[in-house]
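With one protein chain withheld, the remaining protein chains of the complex are depicted in position.
Let's turn to chain A:
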Amino acid sequence: MKVKIRQWNGVASWLWVANDENCGICRMPFNGCCPDCKVPGDDCPLVWGQCSHCFHMHCILKWLNSQQVQQQCPMCRQEWKFKE
């Protein structure tokens, strides 16, 4: 039997590889986006701290920017440093 492919559509899928399902700050799924964004993906990335906790970048920045005192990871209260 011979099959002739006339047409095909490529479909790609992706997900974030995080150690949890939801962002601990906004409580939204990591594979979705933060509540201020509309489209998941590179425009609403995840970031990790050196403590290995992970958040939507927008969520953790919003929290760190509102803190006059030390900047701590909201999960473990260690000093927050971005993981390279």
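Convention: a contact is a pair of C-beta atoms (placed from the backbone, for glycine too) under 8 Å apart; a residue touches a chain by one contact, two chains touch by 3 or more; residues count from 1.
One rule holds in what follows: contacts and distances are computed from a predicted model.
Asks: Which protein name, taken from UniProt, belongs to the chain you can't see among "E2 ubiquitin-conjugating enzyme", "Trafficking protein particle complex subunit 12", "Small GTPase superfamily" or "Cap binding protein"?
Replies: Result for the unshown chain: "E2 ubiquitin-conjugating enzyme".
Asks: Tell me which stretches of chain A touch the chain missing from the display.
Replies: 11, 13-22, 24-32, 34-38, 40-41, 51-54, 58-59, 62-63, 66-70, 72, 74-77
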